[in-house]
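With one protein chain removed, the remaining protein chains of the complex are shown where they sit.
Here the chain labels run A, B and C in written order, and each chain numbers its own residues starting at 1.
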Amino acid sequence: MAETIIKIDLNKSAYENDKIHNRWHPDIPLVATVKPGDDFIVECYDWTGGQIKNDDSADDVRDVDLSQVHFLSGPIGVEGAEPGDLLEVDILDIGTFEESQWGFNGFFSKQNGGGFLTEHFPEAQKSIWDFNGMFTKSRHIPNVEFAGLIHPGLIGCLPSKELLDTWNKREAGLVATDPERVPELATLPNGETAHMGQMTGDAAKAAGAEAARTVPPREHGGNCDIKDLSRGSKVYFPVYVDGAGLSVGDLHFSQGDGEITFCGAIEMAGWIHLRVNLIKDGVKKYGIKNPVFKPSPIKPRYDDYVIFEGISVDEDGGQHYLDVHVAYRQACLNAIEYMTKFGYTKAQAYAILGCAPVEGHISGVVDIPNACATLWLPTGIFDFDINPSADGPQKKVSGGMDVPLSKDKE
Amino acid sequence: MAETIIKIDLNKSAYENDKIHNRWHPDIPLVATVKPGDDFIVECYDWTGGQIKNDDSADDVRDVDLSQVHFLSGPIGVEGAEPGDLLEVDILDIGTFEESQWGFNGFFSKQNGGGFLTEHFPEAQKSIWDFNGMFTKSRHIPNVEFAGLIHPGLIGCLPSKELLDTWNKREAGLVATDPERVPELATLPNGETAHMGQMTGDAAKAAGAEAARTVPPREHGGNCDIKDLSRGSKVYFPVYVDGAGLSVGDLHFSQGDGEITFCGAIEMAGWIHLRVNLIKDGVKKYGIKNPVFKPSPIKPRYDDYVIFEGISVDEDGGQHYLDVHVAYRQACLNAIEYMTKFGYTKAQAYAILGCAPVEGHISGVVDIPNACATLWLPTGIFDFDINPSADGPQKKVSGGMDVPLSKDKE
Amino acid sequence: MAETIIKIDLNKSAYENDKIHNRWHPDIPLVATVKPGDDFIVECYDWTGGQIKNDDSADDVRDVDLSQVHFLSGPIGVEGAEPGDLLEVDILDIGTFEESQWGFNGFFSKQNGGGFLTEHFPEAQKSIWDFNGMFTKSRHIPNVEFAGLIHPGLIGCLPSKELLDTWNKREAGLVATDPERVPELATLPNGETAHMGQMTGDAAKAAGAEAARTVPPREHGGNCDIKDLSRGSKVYFPVYVDGAGLSVGDLHFSQGDGEITFCGAIEMAGWIHLRVNLIKDGVKKYGIKNPVFKPSPIKPRYDDYVIFEGISVDEDGGQHYLDVHVAYRQACLNAIEYMTKFGYTKAQAYAILGCAPVEGHISGVVDIPNACATLWLPTGIFDFDINPSADGPQKKVSGGMDVPLSKDKE
Partner (left out) sequence: MAETIIKIDLNKSAYENDKIHNRWHPDIPLVATVKPGDDFIVECYDWTGGQIKNDDSADDVRDVDLSQVHFLSGPIGVEGAEPGDLLEVDILDIGTFEESQWGFNGFFSKQNGGGFLTEHFPEAQKSIWDFNGMFTKSRHIPNVEFAGLIHPGLIGCLPSKELLDTWNKREAGLVATDPERVPELATLPNGETAHMGQMTGDAAKAAGAEAARTVPPREHGGNCDIKDLSRGSKVYFPVYVDGAGLSVGDLHFSQGDGEITFCGAIEMAGWIHLRVNLIKDGVKKYGIKNPVFKPSPIKPRYDDYVIFEGISVDEDGGQHYLDVHVAYRQACLNAIEYMTKFGYTKAQAYAILGCAPVEGHISGVVDIPNACATLWLPTGIFDFDINPSADGPQKKVSGGMDVPLSKDKE
C-alpha cells in the first residue's frame, strides 16, 4: 500500500494538525516531500473541518464559520519541481473513512453567503447522505440513489509571491466597488482564523494577514469544484514555487455541475491517493495558464437525461444580455419545478441538483440577447420513471422526511 | 418514405418560397397539417438563405445581410394541438442534399455583430467543410476529421400574440438602455427584410413590422443552438396557438457548445425527418416553461478529452463577479493557445472550437468571486496525439491553407 | 457528392447487372477502379437479390433459393494494391433507397438451412421492419423501436487462386465427413446459380464451377455478419490479388450478435459510402491473418441491459464440454423465455434477438466442463420497463399481429 504521508484525526481540531492549512501563501512550509513517479495517500478533513454533524437539524449549517474554510492537506513538495514546470497528478483513488460513512449538503442562509438560488432558498437547510459502498442515498430525499463521482473540490499548487499579490490586488479592487455588500463580493485575507500549517509566531501572523483565502478558483486551480476532475482523472498543474507545494482538500462524494447549493456537493472527510510526475518547462511548452486535465476512465455512466433549457430572461421576466449565469439559473428552476410534479419539495429538488451528477452545459452564448444553458438531469438516479409521457407524471415520491431547515436567528 | 411536406430549390431565393418565413408571428399561416403520430420530411435552406459560397474568400461572410436571417421552414400545423399542450417531436433523421455536400463556418466582423471572441478575431473569416458521408473535414484546417453531430440550430412553435408582445417589450427595453451600441444589444423587429410566409399585402406588412426576429432563443425554444438536440433526440415544445405551428431551420452539421464563432456551427442546407405527438395539457402537468428534451441514442462518441479551465478573470487581468461568460471565454482562449503549440493558427483553433463537438460545462458558479467553466476538446477528432506529454508537443500540423480573412471595407 | 460507381435497379434481376457477382473467384473482372484516398458510393441488392417481399406471408422465406446468395457489388480495383498490402476501408455512411424503406428478418425452415434455434423454430417465419429515418419498428412485433446499427454483413477482397483452393479443399473435406446431412455441413461450389460478374462464356462456366460460395466468413473477411463493423468504422483487409478487388453486400439495418435467426438481421437493399487507403506490406508489418477493424464513433448507445447467462448444458440437460455454441444458445433461450413473461410470443422474442443490437459475450471458456456465454438485451429498445422488479412483470405487450409462419410444403 502506498504510504499515507498526511494523517488526520477526525476527533481533533484541524487547527491542531500542522500538516493542514486553510490559506494560500508561498511561505507555508512543505510538510512532506515525494519524488516524481511516487504515489502516496493524503487524508483530508471535510472542507469545514468538522463543523457539520450527521443529524436532522440545519442549525450547524446556519451557524457555520466560513472564515475558517477550506482545510487543506499539504503542501507537499515534489523533488525537482521548479516554477514553469507542469505537475502531472494522477488521482489514483479517493475513499472514505470507515468511521465516517456519510456526507452533507447544505444551503447557506442568505445572511451567510447564500447560494446560486438564494432568493428562492434564503434560509439554512441540510441533507445528510449515507454512503453504501460506491453508492449514496439520503434519508431526507426519498427514491434517489446513485454512484459517487468522487472528486476533490479543491486542489492546486502554492502561488508565488507575485501571483499572490496579483490575486490580492484584483480581489480587493472588486470589493472596493461595493464594500458594504452582503454577501461580500469576494473573501479578502483574514488573519484571525488563518491556519498557516507549520508556520508559527510572527511569521505565521504576517503571512496569515496577506494569505489568499481558499474560496475562489484561480490560475493555480484551487477551489474549482469541477465534478469531472474525479478519481481516475489526470491533471496538469502549473508550478510557481520550488518544490511545487501541492495541497488538496474539500473532498466531494458527488456534485452537480455548478455546485449550485454552495455547500454544494456531498461534502465529506476522506483520503486521496495521488501519483505525481513532472513535465519540465511544461507551462511554456503547452501555453498553460490554468490547469488542464484528462477525464477519468471510471466515470459513472448516467447517460440518459431529461434536459432543461434556460435563457437569460430572469424569473421576473427581466431581460439580461448574454448572461449564462441567469440562463443556468433558469434551467435549474425549470428542473426544480419539473421535479415537484413528481412529489418532491422544492428543497429536495434543489438538493438533488447540487448532489447528483447533473450536467450544466453552455449551449449558446452568441444569440443576442439571450444566452442559453442546459441542465441535464440523469434519469438513472431515480428508482421510478421521471421521463415525460402522455399519461402525465405518476407521483411516486412519498415525501418522507423533508430537508431540515433552520430559521435565521433574529 | 415519409412525405416531404416542404420542398425547397437551392437555386431560387428563399423569399420566393411561401413555405419559408424568417420572423415569428402568430398569424403566419400554417403551410401543411399533419396528425399526431405522423412522420414527415421538411427541407431547409441554410440559415442565411444561400448568401455564403463554397470558395476561399471571406467576402461573403463580411458582407452578409443579417437582417434576413434565419430562413425557417413552416409553420406546420398539428391536428388537435391546443395552447398548453406539449408537442413531442422525434428528430428521426437529418441529412444533406446530394448537390450540396458542404457547409461553412464564419467569424463575423466586429462591425457586423462579431462573435464570442470578437476582440481577438475582429475581421471576417470563413472555413469550408466538406461532407464525406457522416464525416466532415476542411481544406482550411488540416489534420482534423470528425463525425457530424447533426442538429437543427433553430426549432420551435409559433408564439401567441401575448407572448410575442412580451418578447418585443422586454427586448426593446434592453436596447433602450444603450440604443447606439455597436453591435446592438438585441435585434428588434425589422419589416423591410421580413418574409412572412403565406401572408401577403398589408397584413404581411403590419405583421412583419411587429414580428419577432429569430436571433435569440426564447421560451418556445427557437434559436437555441444546442448541439445535443441532435438527430435521434426527442423534444417537448410548449404549444401557444391552435395547431402548434412548428417551424425549423438553421441546420448544423456539427457545432461546439456555445456556437462561439457566432456563424458558429458548420452551417448547411438539408432536410429533417420529424415525427410529432401530443401530450395534452402537458405544460401544466410537467410545469414546463422552456422546451425539455431527451438526448439521442446516436451521439458520436468522442469521449476522450483535454479539458481546459477558465475563471472569471479576463484576459487583461480584470476581475469579474461570478461571470460564467468571462470564464468560458478564458477556457476557450486557453484551448486556442494550447492548439497553437501544435502548429495551428489561432483562427484555425477558433474555428475548431466552433465546429467540432466541443463541450462547454458550467463547473462552479458559487465560489466568489470567480466562476469556473470548462472547455472539453475531444482528442479523437485529430489525426495525431494532442495530449500533453513529457516530450512536449510534436508539431504535426502543416498549416496548409489558413482560414481566409476579408478585411473590413473602409 | 462522391460518385456512385456501382448502380443497381431494384426492378431488374441481379443476374442482369454485370457489376454484381455471387461467388468468390480471383478471375472475376474488376468493374471499377479507384485511387487510394478516394471515396465513392456503391449500391447493393439485399442478399437474396429481391426474393423476399414486404408482405405478411412467410412463403417467400420458406421458398427462398439459397444457392443464389449473396449478391455482391464489385469487385472494385484499387490502384497500386498488391498482395500483402492492407486495404484500409472507411465506411463513411450507409443508407437506404427512398423507394425501399423497409427490411426483413426471417427464420428459415429446418429443411432449408434452419437457424441457431431451428429445433425450436422449425418452420419459416418472417417479420417486416419499417424504417423511419435512423429508427425501425415492425408491425409484427409491438412495443419495440430502435436506431439502426447499420452495417454490411459481407465485405472483403477477392481471394488468390491459392487461397481459393485452400477454401475448397477444407470445406469439401468437412462435407465428406457426413455428405448426406440435412442441412449440409458446408455450401460447396455450385455453378448453376453462379453470377460471375463480367465473366462470360466458358470462362465464366469454368470459374463458376470452382468459385467459393459466399456463405461463410473466411480469412478475407467475407460474410462475417459482425454488427459492430458498422457505418463509421474502419477496416483493414488483407489483399491477395493485384488491385485488391473489394466487394460488398448483404447490408443490414440492424442485427444482434450471432445473427441468430440466420436470415438473421434486418436485411435490406441500400447504398454504402466507402473510402480506401493502402498500408503497403501491411499484412507482414502487423502479422495479419483475418481483417482487423476499429469501431465506429457513431454506434447507437443502448447501454443499459438485462443480461442472461447460458452454460454448456443443453435444453435437455445434456452436458457439453466447453461448448460456447451451446452456452450461447441457452442464453438466447433464457432471454426468449423471459420476454414471453411480458407478453411476447416466442417467435417475436426470437426475432428481437436477431434484429435488435443485442450483444453476445464469451464470458468463460476455461472452467471445465461448462463454457459460459452472456446475451445482453438492451432495455432501451422497449417502450416499457423490461427490468425485473419485486412486482413481477407487468404485461404490456398486446401481441397484435404475430410473426407470420408458413408451413413446410408436403
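FYI, contacts are C-beta pairs under 8 Å (C-beta built on N, C-alpha and C of every residue); 3 or more make two chains touch, one makes a residue touch a chain.
Being a predicted model, the structure only gives us computed values, none of them experimental.
Peer 1: Which of C:Asp38, C:Asp59, C:Asp242 or C:Glu309 sits in contact with the chain that's absent?
Peer 2: Only one listed residue reaches the unshown chain, and that is C:Glu309.
Peer 1: Using the touch definition from the top, which of C:Gly49, C:Gly208, C:Gly249 or C:Gly264 touches the missing chain?
Peer 2: In the complete complex, the chain left out is touched by residue C:Gly264.
Peer 1: By the contact criterion defined above, which parts of subunit C meet the unshown chain? Give residue numbers in ascending order.
Peer 2: 86, 88, 113, 115-116, 166, 170-171, 173-174, 183-187, 215-219, 221, 223-228, 236, 257-262, 264, 277-282, 285-295, 303-311, 313, 317-319, 321-325, 328, 330-331, 334, 337-338, 340-341, 359-374, 387-390, 392-393
Peer 1: Mind listing the subunit A residues that contact the chain we can't see here?
Peer 2: Residues 1-2, 39, 90-93, 98-99, 101, 132-135, 146-147, 231-232, 273, 275, 297-302, 380 of subunit A touch the chain that is not shown.
Peer 1: In the full complex, which bits of subunit B touch the chain not displayed? Write them out.
Peer 2: Listed in rising order, the touching residues are 301, 303-304, 380, 385.
One rule holds for everything that comes next: only the chains that are shown with their structure count from here on.
Peer 1: For subunit A and subunit B, what's the span in angstrom between their mean Cα positions?
Peer 2: 32
Peer 1: Residues touching two or more other chains, restricted to subunit A: which are they?
Peer 2: Only 303-304 qualify.
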